Every structure is written in C-alpha cells, then in structure tokens.
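Questions regarding the structure given below will be posed in turn.
Here the complex is missing a single protein chain, while all its other protein chains stay put.
Chain naming follows the written order as A and B, and within any one chain the residues start at number 1.
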Amino acid sequence: MEGIPMSGDVSQREWQRPEAKVRKERIYEYVLLGCATLTVAITIGIIFTLFSDAVYFFQEYAGLLEGSTADAVREFVAGKEWVPTIEPYSYGLLPLLSGTIVITVAAAAVALPCGLGAAIYLSEYARPTTRAYLKPALEVLAGVPTIVYGYFALAYVTPFLDRFLDLSTFNALSASIMMGIMIIPMVSSISEDAMSAVPDSLRAAGYGLGATKFDVSTRVVVPAAFSGIVSSFILAFSRAIGETMIVTVAAGQNPKMLILDPTRLDENLYDSVQTITSAMVQAAGSDTAGGTPVFWSMFALGLALFVVTFVMNVIADVIQRRYREAY
Amino acid sequence: MGTKTQEHEWVGRSNALTKLRGGAFKYACLGTALFGIVTLLVLLAYVTLDAIELQEAEPIWFAILGVTFVLPVALFGWYVWGTPAADVAKTSVGGVLLAAGLGGFFIVAFTIITPHVWAAYVVFAVFPAIAAVRYGDRLPAIDGSGPAVMATVTLGAIVATVFLEPITAIFAMAKPWLLYLLTLAIPTATALIWWSRTREDRAATIAAAATVGGTIALGLLVEVGVLETGGAPIVFLIGFVLPATIVLAHGYRRGPEARAGLLALPTLVGGVVALVAVAWAQGVPMPNSWIRPEFYLEGPSRTPENAGLYPPIVGSVFMLIVMVVAVFPLGVGAAIYLEEYAPNNRLTRLIRINLTNLAGVPSVVYGLLGLAIIARHFGLGRGTVITAGLTVGLLVLPIVIIASQEAIRSVPDSVREASYGMGASRWQTTREVVLPEAFPGILTGTILALGRAIGETAPLIMIGASTSVSSAPTELFGNATAMPLQIFSWQSRVQPDFRYGVVAAGVITLLVILLGMNAAAIILRNRLEKR
Partner (left out) sequence: MSDNHQTTTDAQTPTGDDSDPIVNVSRSLEDLSKEATTRTTSRSDRTLIETRDLDVYYGDERAISSVDVEIPERQVTALIGPSGCGKSTFLRCINRMNDRIDVCRVEGQVEFDGKNVYDEDVDPVALRREIGIVFQQPNPFPKSIYDNVAFGLRVQGLDDEVDERVHRALERAALLEEIEGRLDESGLELSGGQQQRLCIARAIATDPDVILMDEPASALDPIATSRIEDLIDELSEEYTVVIVTHNMQQAARISDKTAVFLTGGELVEFDDTDKIFENPEHQRVEDYITGKFG
C-alpha cells in the first residue's frame, strides 16, 4: 500500500461503484421492498375478498328474498332474525350484534377497571422490583390461547357461578369475564405508557400544592393521560369484538336480541348468546362443501366485523397520536 | 420536628381519613392489577389437578411423594438458596428441560421430514450454498457470493424437489443413522464451532463432540442390533445433547461454589425415580394421570381412555415448519426495508400505517382470507396443512415484522455510521453489521410470534380444517390438524372424563409448550445479548 503513489490525478478517481455491484444491491432492495409491500397486498386481499364475496352473498340473499340486492343489504343490516341453516332462512345482523355488544360491554366492565387500576399501580405506586414482575405477569394474560380461556369459562367458571346465579350451560357472563381478563393487559399497558409519558413536573406541581399521592394520581396523572387511556379502552373493545374462540366455546350459539328493559338488563348475561364471530365459526362448520348462502354469509359477517374493528383501531390511533403531541 | 407546647398542623402525619383513602386506593389498584393474574392461577391449579387427577391419589402416595421427592428437593433448595449455585441450579434445570423439548420437537419434525428427504435437500441445496458462501467470491464470473448463494439454493431446491423420488431412492440405500450423522449432526456441530470460533468457548467444542460422538454411538447400537431403527433416539439426541451440554458446561465453568447447582437435576430425576420405585415396591398405585406417555402416542378416540394428542402435535409442528419457511424471511425482509431502506415517502407511510392496522385485524378475518385466497384462488385446498400454515403465518406476519423492526432499531446508530463511513453500501451495512446485532431480538420476536400462532384456533376453523382428523398429516396437502383445534373438538363432548380429563391434559400440554417457547425465547435473548 505504501507503494501506491498519491498521484492526485483527477481522472484516476472512481466516483462510482462497479455497475454490477450497484445492480445487485438494487435487486436486493427491490426484494426487500417486495416483502414490505406484501403487507399492503394482504390488506388489499382482505378487503377485496370480503367485499366481493359479501356482494355475492347479498345477491344470493336477494334471490332468496325475491328482492333487489339493496333489499338484501337492508335486510342484513336491520334484520332481527339470524336463521342461517333452517328454512326459511333469515340473515339479520342485529341479534348477532346484540350478542357482541353484551359480551363486549360485560368484558369491558371487567377489563377497564382492572386494566386502569393496574396501570395506575404500575405507573404511580409500584417499586421497580414489583414492576419488573407484575408487568410481564400481566402480559402473560394476553398470551394464553383463547381456546384455553374458552375452556376455562365453560368448564370451571360457569359451574362456579352457577352456584350463585341461575346460569345456562352456555352463557354470556362467564365468557365475558374470561374475555375481560384476556384484554386487561391491552388496557393496562397502553394506559400505563400514557401515564408514564405525563411529565414529572406536573406531579411535582401537584405535590407542591400539598396534594396527596391519591390526589396526584386521580386528579393530575389520570386526566393528563386521559386520551391515552381512552385509546386503550377503544383498542380493548375492538379486540373483544373480534375475539372468537372464547364466545364460541362458552357463550353458545343462540342468536337473540338485546333485552333493553332497564330492570332486566342483567338477564342478557345469564343466557346463551351468539356473537358475529361465533356465527362465522358456526357457518364455517355447517357447510363444509361451500356453496349455500350460509357459506357466503361468513363473508358478509366478516366484512361487518372488519369495518367495525378497523374504524375503532383508526379512532384509537388518532387519539393516541394526539396525546403524543401534547408533550 | 418536635414541638414542646404548640400544636402545629403540619407536625405528625396527615389526617387519618386522607391516609385511609390513599391506602385504600393504592391497595384497590394493586387488587385490580392482581385480579386477572390470580384468577388465571386458580384456574390453572384446577386444570392441573384435573389433568393429573391428583385428588384421587391415596394418602400413602402423598407420603411417599413427600419423602422421596419434595423433601430432597426442598432440602437442596434450602442448601443452595441465595448462593451462586441457585442460579446454576435454575439455568441447568431450565436449560436441560428446554433441550429435551427441542429434542421432542426434532423427533416430531423428523417424522414429517424423513431422513432421505432431509438429506436430499441438505445435499442439493444447503451444502452447495455453504460452498458458495465460502468460495463464491473466487469465481471470476460471479460478483460477490450473494447471487451465487441465492442461485445455488434455488437451483438445488428445485433439483431436489423435481428429482425427489430417485434421490431419496438412492439415499434409502444408506442407513438412516448414517444420513443423520452426515447431514444433521456433523453440519450442526461444525456450524456451532464455526459460530463460536472467536469466543474461545470450550463448551461449544465439547457439545459438538458429544453430539457427533453420541450419534455414532447410537448408530453403532443400531448396527449391532440393540436398537431397532434408531431414528427417533438419534434425532432426539442431536436436538437435546447440544444445548444441554452447553448449559451444563457453562454451569460448570461458574466455579466450584456454583457447581453444586448442577446437582439440582440429579436430585429431581432421582426423586421421581425413587417415587416410582418405592410406590411400585409398596404396591401403591400412581395417580391415574391423564398426562401419560400414551396420551402423546395415540390418536383421538371415542373413548377418553384411548384418546391421544399425537396427530395434532404433528400437525402443529408441521404448520410451524410451513410458517417458519414462509413467514420468517418475509417478515425480516420487510422489517429490514422499513428500518434501513425506506425513504420517507407516501408508500412507506402507507406500509407503516397498514402494518399497525393489520396487527389489529381479528383472527377470524384472516381465516376468511385464507379460505378465499389461499385455499380457493391459489388452489391449495380447504383445510390442508399448507393452507393452515400460510393463513396463520399471515396472521403473525405483522407481529414478526414489528418485533424485527424493534430489534433492528435497537442497533445503535453509531455502528451504522462507522460502517457507512468506511465505504460500506447499505446492503453491506445491513448484512455485516445490523443483522448480526439485531439477530437475537429478531429470533426472540419470531419465537414469541410462533407461540401466538400455535394457539390460534379460529382461522383454522374458518379455512375448513376438519375437527375430526384422526391421523397425523404426512404431506403439505394433507388434512391439517392442530392442538388447539383438537382441544376445541374434545371440549364439546359432555362426558366428564373428556371435559375434565382429556381436555385438561391437552390444555396443560399446550400451555407447557407455549411456556417452553417463551422461556426459550427469553433465555436465548439474554444469552446472545450478553456476548
């Protein structure tokens, strides 16, 4: 190397790498870009599949109803009967939506307070060592397969609760409790992130005014982290709506409308219900050949589910972005 | 802060009511945090008891258990508590158990992939690729080893696939144990030594030697006729010995004081052996556990006594293999693009936003995607192993990508700067600097994602996987079955022996496998990142 003279001849320098190398690396880049773009293709695939097959379902359903496709859509969205396999068929979404709402609201009744309490404890009270164990332990709750939660609800929670309440074998209550436990970490981790993002100066200001830790937690930290907490709630709801196996196993397959009488609201919980997701599982199991309206109804249900969860995820995302900008 | 006569309001503690309220709130928060965890633990305790039917064991059996197992283990624990030996005890027991799990995985994986098929792909695709990595640069016509490796792998895989039958016929003439020795044991051992060559790690050398030596020893036993065919023991040994030896050797090297921890394993094993021996000698029956060897060797059955989990285990492992092959490269590639290449433009933003949304799409919807696109449009068939693997693979792809992104992001920018500053290109920087550093994180994230995949049920039902498959799948287009699917199908049976016996055993099995995968991921990350 020392033998190489430093000539400094302008023309001798290579301002480019060898063409072959550059081309080779460009190929790699395109391959990697392809991998990344595939994720977009998946979304397009999902949307395309759901829409085209849902449209096919509506056409089929229109044939059954002897009406137009628009009638079929109207009947699907506003129909109060879900009778997918026995004639006369009826594909009304409302009973399934009722079941989904019952389960989701009851699950939220478990998950929101528990998740929020856990988040406050982790962010404001827990010592680092406690935190180091508690946080991963909470995450474990989200890692247990949903089929296992479903089994717990059916085989252990229902018989246990049946001692105190009049429950049917399949019921919304135990499915909701298990679902609630499953989504606790969803609430707690996102809420805790939001609370940890609250600047310490705000807390110091609170203490400076003579506030107790309780005051600071409930009146300073929680309000300051409010948008993050709301966003975690919405994500948890969205997750509960899309959850399948717990409700399929433990909540049964009884599509029924919501009881809206305020004095009998709790009765919604004791009986078997059917959610959108468990109706999809039932449809998948009832037509193994594929071709009847039941089969295609899965896609209409899937579309409804996708739209609802997608909108909720987007809302949560928007809210979350906003709170990040706050500090 | 004492005062003599005057009473100051700020002296002493705040008033009792405020204090009570604060304390109540704190413990309420702790209570809510613990509610889910405690509930889960209680349920797990119930299902464990049901699975091993402990409540029906005789009192005398518990006495024997206490004397032969609990007492020695407790004494040992008390002896090593708080010493370095405790750490060694934990890691050696955990490591050896995980190694046994890996050995079990190898057994199942190599019943799906026969030694001949394995050897065909290794000889035609992997060996030439290694040669290309080693010598690709020296070929004048090829610029760098990258294209050479890609070409040889692709070509080799195609050749092996097209000529699979004649090739396997030729390999069938060799003894399986010899094939395993040449295409599995020796390559793995060599790779380990090569990988740890700059680390002065004697454990790696010992482990490599033990693996090769053990394989040869088992092979000789087959030759002499002591062992029948030797396939399962050999692959178990290859999967088990290597990691177990490394863990034990590292424990041994922690010094004489810590070395006592290595006795944990003999204590546990000895305890179990003593328990069985004493119980048998005294004529005390063991508890009628549902978790027993036959449970893992038999297929589903109408009678709870004969029901087993073998086909679903094979199905799950088969799906895992499909997922790893299909999803791992895709996910890592996408993560590399997003972190190292992506310019700040509209497409990149679209990909990023889309990724967060994909992670929130319900799993049943992925099932519909698999049913409509993979099964129907691509014609891979409803309920086949490949459709199931790809569908669940797509489901966990966003998780793999996000975890890999995080791992790549955690590589300090200073090493990238150093690399670019020396005239390395983007690809060279990625391959030489970023990926080696990010690898532990990527691996951990992928294992965790696969753990998630293994427990998924809904997409399998949606793609039309039958819940009553009674034989293990043997090919990609065979009928898929999986552990969670089998649990789903069993728990609809109302007989208590199914609901509180067979299903409980299945649930425990699934959870233990998940626990093992998660533990392995965390241990791998800690070990690799320490270096």
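To be clear about the criterion, a contact is a pair of C-beta atoms (placed from the backbone, for glycine too) under 8 Å apart; a residue touches a chain by one contact, two chains touch by 3 or more.
Here the structure is a predicted model, which means the values were calculated and not measured.
**Student:** I'm checking contacts with the chain that's been left out. Which of B:V415, B:L476 or B:I523 qualifies?
**Tutor:** Candidates B:V415, B:L476 or B:I523; residue touching the omitted chain: B:V415.
**Student:** May I ask which residue of B:I113, B:L263, B:A359 or B:V433 touches the chain that does not appear here?
**Tutor:** B:V433
**Student:** Considering the entire assembly, which residues of subunit B contact the chain that has been omitted?
**Tutor:** The missing chain touches subunit B at positions 137, 198, 200, 344, 412, 414-425, 428, 432-433, 436-437.
**Student:** Determine and list the subunit A residues touching the chain excluded from the picture.
**Tutor:** These residues touch the chain not displayed: 1, 4, 6-10, 13-17, 22.
Following the convention adopted for this analysis, only the chains that are shown with their structure count from here on.
**Student:** Distance-wise, how many Å sit between the C-alpha centres of subunit A and subunit B, to the nearest whole number?
**Tutor:** 26
**Student:** Applying the document's contact rule, which stretches of subunit B touch subunit A when the two form their complex?
**Tutor:** Going through subunit B, the ones touching subunit A are 14, 18, 21-22, 25-26, 28-33, 35-37, 39-40, 43, 46-47, 143-144, 146-147, 329-331, 333-334, 336-338, 341-342, 347, 350-351, 354-358, 360-369, 371-373, 382, 394, 397-398, 401, 425-427, 451-452, 454-458, 461-462, 464, 466-467, 484, 487-488, 491, 499-500, 503, 507, 510-511, 514, 518.
**Student:** Inside the complex, what are the residues of subunit A that reach subunit B?
**Tutor:** For this pair, the touching residues of subunit A are 17-18, 20-21, 24-25, 28-29, 31-40, 42-43, 45-46, 49-50, 53, 113-118, 120-122, 124-125, 134, 137-138, 140-141, 143-148, 150-152, 154-157, 181, 184, 188, 212-214, 217-218, 235, 238-239, 241-245, 248-249, 277, 280-281, 284-285, 288, 290, 298-299, 302, 305-306, 309-310, 313-314, 317.
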